[in-house]
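With one protein chain withheld, the remaining protein chains of the complex are depicted in position.
We just call them A and B in the order they show up, numbering each chain from 1.
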Amino acid sequence: MAHGSGGKLAHELIEKTFLGALSNPLLARLDDSAVLDCKGRLAFTTDSYVVKPIFFPGGDIGRLAVCGTVNDLAMSGAVPLYLSLAFIIEEGLLRDDLNRILASIQATSREADVQIVTGDTKVVDRGSADRLFINTAGLGLIPDGVDISGSNARPGDKVILSGTIGDHGIAVLSQREGLSFSTALGSDCAPLNGLVAEMIRASQRIHALRDPTRGGLATTLNEIAAQSKVSIRIEEEKIPVRDEVRGACEMLGLDPLYVANEGKLVAMVAPGDAEVVLARMRRNAYGREASIIGEVQPDHPGRVVMKTRIGASRIVDMLVGDPLPRIC
Amino acid sequence: MKFVDEFRSSELAQRLVHSIRHHSTRRARFMEFCGGHTVTIMKHGIRQLLPSTIEMLSGPGCPVCVTDNADLDKAIALARVPRVILTTFGDMLKVPGSRASLQEARAAGADVRIVYSTLDALQIARDNPARPVVFLGIGFETTAPTVAASVLQADQEGVHNYHVLSLHKLCPPVIKTLLDSGEVRLHGLICPGHVSAVIGSNAWEFISRDYGIPCVVSGFEPLDVLQCVHMLVSQVERSESRVEIAYRRGVRPEGNRRALELMDRVFEACPARWRGMGSVPATGLRFREAYRRFDAESAFDFDPGPTLEPKGCICGEVLRAVRTPRDCQLFGKACTPASPVGPCMVSSEGSCAAYYLYGGVE
Partner (left out) sequence: MCLAIPALIKSIDGSEAEVEIGGISRKASLMLTPEARVGDYVLLHTGYAINVLDQAEAEETLSLLEQIAEAGADGD
């Protein structure tokens, strides 16, 4: 595919392939910049997606690229509106694969109700990119009165987890050479802005939201504890984990607390509103297995402690590097 | 999960702890030899629950931690031999050798691949007939028979490009060496559960008989470890020293004869270098003549370079249980899981990593 150097071939790629898949009035103008009319507090985020393999059970790099950025916006309480989309394509990527990814992006952005308004593609030599890398940036508007941040967690807040942990990481791992195991488990990759909107409607006292992606729940809780200068206490028995994830983690010596998720969130909510928020979450497709897993405390700022199944306590630290399968 | 969940019962655990506290009157020092036991103890917070009469020590039972720099350098040098595919368990990837780790060698272009099993390494060898595949063989008697089995399978199928670098080690003789050194005084030994599944509980008889130390073979769930401690406490209170199996569902006195037979067919005992202990006789495994063609050490021309030990690192002493991680000047400062100096911090079951990650809560 020799399309990345501007001129007629690139134009053809953009028009036929990308526009065909992603059409909306703003993108169709084909201007160098999308001109948007936005008033209010803007949330702005960007992320690059390099997942391997690019197709995995339950999703693909395209769906991931939309959800990841939509979710980052949603975690500030913003309503996601517009995305940019940039592709770096390795020479040799099959046209069919590209079309599948684009279709996935289109379907996911429709589900999340966001528009992709500007984009870019580059083609690089074989070996210079791992089939496909995607970067997305996103813009959203934060409604008045919403002030959600990782530094706002307060002592007494309840910690609510939206569902099972470890699904994405294990689904991707099941495809890696040298680790073969088969499972019906798919990635949990999903746009959470709908869920967040429901939660905000149920309560004005959601203080912090974050999606536990790379590094898992443990890393995310540590980040919030440090940012908010509080400690967080959770209970092992309250954390939902699918059998398949448990089985794979037991076999490979991994801890679900450190495995990546792409369709889950953790919320710090004022204690009086926790039950109401929980009930509302459970009515949403992406919050069916939501549960209160712990609470925020004032002592030992930055520390995360877990009450183990047998009733003792231990510290839950941040992840260092990638969780590697082990035999010992 | 069957055979797992029942052994994590919170209620039983708490009542067992209660019973241990009730019965333990004499001060006792128990060593958990096996890194997996260290992890169970730390991960479930068992140390906090035990009475102050009991002191727990971690021994050199982490195959990653006890791998000497010189041996690790061999693995890295092999990975750098042109066209070699080096396959390894994930545990070894980040351990620093004299100059680099396998992960760093990979970043610099070596073909290093993580596998869960030698079965996967064999498959890589079948899929790449024109390239030599080397499997980095670490682990004790639990793992060595599986590697021996892979060699026999390669032999039977004619997979000529499969090789193994044997860094396998044996447990009972190294524990004997530890006890003979007189550096550590123990009142009980928590014997490794899965090594014992292979070698049998009979393999530990010499410790109770000749050293008067009670030995109990333990499984890896929290209830298993608590049961084991309970049994050791009973022996200590009654001044007994016997070998008992707590992990009865997985271990028999005679072990797994077939596994031992396969291991013995391919390998024979030899001296091995243990980090912090130097060369210990009869604690390593090398290829027998009949299978020497699978030995990576003799099949390739490679130079591991001079061996360097990291300054200030006391992993060796931690492994011999004469110092704890907190005694180390580098612990938590220059040496952390993010930038480990020694293997005890890299391996998820190394004492230092366990102390660092699971800490302990008042």
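Methods note: a residue touches a chain if its C-beta (ideal position, glycine included) is under 8 Å from a C-beta of that chain, and two chains touch if they have at least 3 such contacts.
Treat the numbers as computed from the prediction; the structure is a model and nothing was measured.
Per the touch definition above, the residue from A:Ala74, A:Leu139 or A:Ala248 contacting the chain not shown is A:Ala248. One of B:His194, B:Arg273 or B:Arg320 touches the chain omitted from the figure, and that residue is B:His194.
Among B:Thr67, B:Ser101 or B:Thr118, only B:Thr118 touches the chain left out of the display.
The hidden chain makes contact, of the residues B:Ser101, B:Ser166, B:Ser201 or B:Gln227, with B:Gln227. For chain B, the residues touching the absent chain in the complete assembly are 1-4, 6-7, 11-12, 15-16, 18-20, 22-23, 34-37, 61-63, 89, 116-120, 139-140, 142-143, 145-146, 149, 152-153, 192-195, 197-198, 223, 227, 230, 246, 248-251, 256, 258-259, 262, 349.
What chain A contributes to its contact with the hidden chain is residues 174, 180-185, 242-244, 246-248, 250-251, 253, 326-328.
Following the convention adopted for this analysis, only the chains that are shown with their structure count from here on.
Per-chain CA centroids place chain A at a distance of 37 Å from chain B.
On chain B, the positions that touch chain A within their shared complex are 1, 4, 8-10, 13-14, 35-36, 42-46, 48-49, 62-64, 87, 89-91, 93-94, 113-116, 120-121, 124, 139, 143, 222-223, 336-338, 347-349, 356-361.
The touching residues of chain A, counted against chain B in their complex, run 177-180, 237, 243, 246-247, 250-253, 305, 308-315, 317, 320-321, 324-328.
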